[in-house]
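Missing here: one protein chain of the complex. Every other protein chain is in place.
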Amino acid sequence: MPSEAVGGGRGGKAGREERMVPRAEFRSYYGRPVLKKPRWKAPHMPGYLYLGGLSGAASTMGALADATGRRRLALTGKLTAVAAAAAGSGLLVAELGRPERFLHMLRVFKPTSPMSVGSWVLAAHGGLTGASAASAVTGIAPWLGRAAGAASAVTGPVLATYTGVLIADTAVPAWHEAYRHLPLLFAGSALASAGSAGMIGTPRGEAGPARRMALLGAGLELTVAGALERGAGMREEAELVSEPYRTGRASALLKSGRWLTAAGAAATLSAGRSRTAAVAAGVALTGGALCTRFGVFYAGIASAEDPKYTVVPQRARLTAS
Amino acid sequence: MARVGIESWPVLRQLTGTDRLGRGEAARSKRTDALVARTEQADRVVSSVCPYCAVGCGQKVYVKDEKVIQIEGDPESPISRGRLCPKGSASKQLVTSPGRQTTVLYRRPYGTEWEPLALDDAMDMIADRVIEARRQGWEDTSGGKPVRRTMGIASLGGATLDNEENYLIKKFWSALGAIQIENQARI
Amino acid sequence: MAECHPVGFQWVMEAKARGAKVFHIDPRFTRTSAVAHRHVPVRAGSDIVLLGALVNHVLSGGHDFRDYVLNYTNAAAIINEDFKDTEDLDGLFSGYDPEKREYNPTTWGYDSASEEPASGRRDESSRAPDLSAGDLSHEHGPGATYEATPSQTGRAPYRDDTLEHPRCVYQVLKRHFARYTPELVEDVCGISPADFGEIAEAIVANSGRERTTAFVYSVGWTQHTVGAQYIRTASILQLLLGNIGRPGGGILALRGHASIQGSTDIPTLYNLLPGYLPMPYAHEHEDLDTYLERAAGDTGFWGNKRAYMVSLLKAWWGDAATEDNDFCFDYLPRLTGDHGTYQTVLDQIAGKVKGYFLMGENPAVGSAGGRMQRQGLASVDWLVVRDLNLIESATFWKDSPEIASGETTAEEIGTEVFFLPAASHVEKGGTFTNTQRLLQWHHKALEPPADARSDLWFMYHLGLRIRERLSGSADPIDRPVLDLTWDYPEEGPQRDPSAAAVLKEINGYDADGNTLSGFTALKDDGTTACGCWIYSGSYADDVNQTARRKPGAEQSWVAPEWGWAWPANRRILYNRASADPEGRPWSDRKAYVWWDGEQWTGHDVPDFEKKKPPSYVPPPDAKAQDAIGGADPFIMQTDGKGWLFVPKGLVDGPLPAHYEPHESPVDNPLYGQQTNPVRQVFPRKGNRYNPVGGEVFPYAFTTYRLTEHHTAGGMSRFLPYLSELQPEMFCEVSPALAAERGLVNGGWATIITARTAIEARVLVTDRIRPLRIRGRTVHQIGLPYHWGSAGIVRGDSANDLLPIVLDANTHIQESKAATCDIRPGRRPQGAALPALVRRYRRIAGIPED
Partner (left out) sequence: MENSLYGPLANVAEDAGYTDPPARAGFFTDTSVCIGCKACEVACKEWNAIPDDGFALTGMSYDNTGALGASTWRHVAFIEQTAPREVGDSAGSTRWLMASDVCKHCTHAACLDVCPTGALFRTEFSTVVVQQDICNGCAYCVSACPYGVIDRREDDGRAWKCTMCYDRLGDGMEPACAKACPTDSIQYGPLDELRARAQERLGDLHREGVAEARLYGEDENDGVGGTGALFLLLDEPEAYGLPPDPVVTTRDLPAMWKWAGGAALALAGGVAASFLGRR
């Protein structure tokens, strides 16, 4: 019947006195979500999160490889960085409702808008990685190329981690409440994927730093993802708010991500001299990083779609105060 | 507030103006600066009355380039004080909806489709049919009593029409001797 | 009211904010209930019991406003000795003829001390309803109080001012309503004694010198076979409580369309002429004088009827109308019975009607018995539809439910259809008359598009063409057409006739062509012409008074300078009753008009002769308004009194009595007479009736409107913005009925009557309550009636379910109470649909042909 009784979400008839079990009982409007479901789509948004991380960490890797004289690793890093930045920009533009207005992103600079900050960073980063890669490939203006590369080692880490802010700076409880986790998670993920790119694209001899990056990244990613899934470090109703990470499509993806990352890390450790094994490890790590991004993405969608994630923590907050 | 060239780049305005965060003044577009209510641009504003129900709410009709661009409540009406219900508020759509049928249609007996017909022709055809039906249904007497009427023509409707229209309907049909003249008051 | 007159409802909210208590008495919990203090669910069709019990409460508790009742009503009049009440005849009044199914109302008259009532003679000459000035009240509305009531007597009836004479109206009422008790209210209406008590107390406490109570109704009260008597019961109550003619009081008819009031005042109705003059009925010899004698009494303002009628005839036939030819009175066609819209449909099906004009009405969806309506349309030779949209009444030949079910096909329908697009309200100038009798001019804003033309244009140009074709005809039947005044000035590119000129003709002018100042200026000698006497004054001083728009904030709360109200710009009718017999306001709070020692004055235009003192006593043999005393507010009545008991003018009894709806789930506990004995029934194929009670059609249903749609949908279902708000036909049922029948919210249901079955989405809601009636649970089902087969949103039409059965006074269909069955799921398609209905009829024992 069209009454609150059905509208009360899982709560059923949510008479005040009946609301003994705090979490199952909450009131809503015919069970409808309070928030709008994010309009961002897969694979665009999670793909962008991934590519931004990859490009950011890869450019840093490329710059340091350059500085430390690892030519092949530097080239791999630079090429990966520019390719990922370009592809990421492509996804970002494709995500727009009015792609032809992409440049409106540079109309203002808004520190309050992670996307604005990110756009400027992406623009700078894209330019820098482009210049640096072009120079590396063509050999023209090596000094300038190197400088651009060095600069991209500054924009890179920002690009790789701001995406955590990008999605955390929303009303979506699972994202917002994870604002501490997401940048770290994405940093770890970025390290792992850039490392694996290095492992894949560079002969073993030069790929040592890449392997270490991959291992470090994997470690960080696994640690933070674990915390995220548990809701460790979240402020309010941590168990409920983190629930979307443990359920449904997001959970499956995050689990796969964890397995792939762990497997990739293990393979990295045990790859020995085998290039094939290194490539396999790199692919696994990349897959893990991708799965993580998709998992985070879908957790947010689920979190926005069910009013309980919005209502229960807020109601609890009110009751507490 | 018109700004040209590079000066219109909001980032510059952010840097030079009072809106450092780019959330207000600096973010305005040219179109925004030029915005006015379309009612301001009306060629004329005409006083009217809601065509739906008998409350009789006052309406203002805004016309530009011989098109209705807005209909809204007349605040001066002591009946409605500018307010309109959803129907009254939808009056513009009633008048301007593309679904409105604005040309004459004709369906011949046993036909399966509408056909177009010129208004003038339709009027002539209807006039002929009225005269014929009137004669066919004519009664000088009924039950021996003089009635001077026709039962061949009937007419229904009036509650949505103007008093003047109802007056002409009643007047002309009565002169023709038609008595089956009815409207919504009976239902 | 919140549902159907939302903007008018702001004033109820205003009153509520100022402390008024709002009761909503309705079968359904509606938007009105949501903000009322109290919603009291009532079984549809039972209000006379509730109102009657309130009358009983007032009378038996001595709560009536005695000064008002004694002076302003006919409470003291003594009734004819031969009158027999429903008390005596088990639900019938004296004079019933079971063969003809009609009353002879002779015995309902006053017991006149001296003379034989003029009306007695009239009755012998013909049956009453024909003679009465048409029907008492149409859809509803203030017009009803202005209809010419047949002359009762020029003499004051014999009175008993102690109100103790057993045959005085007061005592008759008391006896009549004695059986209307709170217990009966519970049994018949489903209203608990506690709720009844609350209403009764509130009404009594809120009436008297200092306070007034208003009743507001609309078609929830009229669309019954006892509709007119619903209103009558409320009138009795309000008269007893002194709530008529006073600010904040009254019985407010919320009328329907923008100009439904106007179309009753200037009637596109068979039985009326403009200004509530009756259409003449057929008599062997009737000239203007005999017509007028029959039309209305000689006393009261109807005493000037000759001036009204002669001026009308002059307006129509101009120079051709002379004293010598009775002002062309013979040109008027004559009636012989009921020629109402439902009768016309039956005549169409019988092949009697050749051509049909639909000018702004959609009977295929809006009128009861949808199948009969469409059958009627399919039976005429030609049909002209003038509308804004391609409504079902224009497209029935290709998309009706009968086509869908395969019962007929386009190839079998011989109707020639002309669809002529109509101009909208902004594309023409003219007046609407709103529910408070206010004429408001709407100005033309622009030319109509393409072929669209105003109905004024259409009638005028059709008239020109017909007159041209008939010109030169020697046939006497063509004289009225050729002699007609039909020479309006033309305007604009489309040669539109001037609507202002038409309004001027309606207002009237004198021999010199000057516009008249008001109806008191009308002459009976042919020197004035006036198209509608009650509208006289709307163009006074050659100024379009209806176009006045002095801002509400810049004038008094009565706002007399906004538009123009008939009659004479009065905003409250019979407002002389707002002062006591001596002419002083009943109280300061409720002061409205009063006698200042020299004349009547106040906030409104006094509905009384300005200079007639309260002390005025009419001389014997006075006529017209001169026969109305200075303390008699009801100046249209022959005796100037409010009629508690109606000696003349109603066809179903001088007092209201409860009868069950034609289709009712229960029996009538009050009388052996189950239903209104003179209701109009048309049992025939396509219009079969469900049996009373019974298991086959166990549920009551009522039909109604939604705020988001308009009537038959022509002005809402074709608009996206309204359609999206209520996109589908639905039915509203209680959770109990849903459980009983397996109905699911959001699912489908099929609703079946003897006529047909329709489908609707289900809303299960506590806003519909099952009621305990006559010892059993009565479930009510609510059905909005806005949908049809055309438009942006489509659905089955509730009117297809309803039968044609009419109130005998008004010929209005009973669409508020009928019975049905309901079951889950969609209805069968194609031939299976009629088969299902046939099966139901068979089980219920209803004859097929």
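We just call them A, B and C in the order they show up, numbering each chain from 1.
The rule is short, and it goes like this: contacts are C-beta pairs under 8 Å (C-beta built on N, C-alpha and C of every residue); 3 or more make two chains touch, one makes a residue touch a chain.
All values reported here derive from a predicted model rather than from experimental measurement.
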item	value
Partner chains on view for the chain not depicted	A, B, C
Residue among A:Gly145, A:Gly164, A:Gly201 or A:Gly231 touching the omitted chain	A:Gly164
Given C:His224, C:Arg769 or C:His786, the one touching the chain that is not displayed	C:Arg769
Which residue of B:Leu12, B:Ala27, B:Val45 or B:Met125 touches the chain not shown here	B:Ala27
Residues of chain C in contact with the chain not shown	2, 6-7, 9-10, 13, 29, 31-35, 38-41, 191-192, 194-195, 706-708, 720-728, 730, 745-746, 761-763, 765-767, 769, 792-793
Sites on chain B contacted by the missing partner chain, in the whole complex	10, 17-32, 35-40, 70-73, 75, 82-86, 88-90, 92-93
Hidden partner chain, residues of chain A it touches	1-4, 7, 26-30, 32-36, 38-40, 56-57, 60-61, 64-65, 68, 95-99, 101-102, 104-105, 107-108, 110-116, 118-119, 153, 156-158, 160-162, 164-165, 167-172, 175-176, 179-180, 183-184, 186-187, 190-191, 194-195, 205-206, 208-210, 212-213, 216-217, 220, 300, 304, 307, 310-311, 314-315, 317-318
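Throughout what follows, only the chains that are shown with their structure count from here on.
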item	value
Centroid distance [mean C-alpha coordinates] between chain B and chain A, Å	56
Separation of mean Cα positions, chain C and chain B [Å, integer]	26
Chain B, residues touching no fewer than two other chains	none
Numbers and ranges of chain A residues touching at least 2 other chains	none
Chain B to chain C touching residues, read off their complex	44, 46-59, 61, 63, 66-68, 71, 74-81, 83-91, 93-95, 97, 99-114, 117, 119, 122-133, 136-138, 140, 142-172, 174-187
Touching residues on chain B, where the partner in the complex is chain A	9-11, 14, 21-23, 26-27
Sites on chain A touched by chain B in the complex	106-112
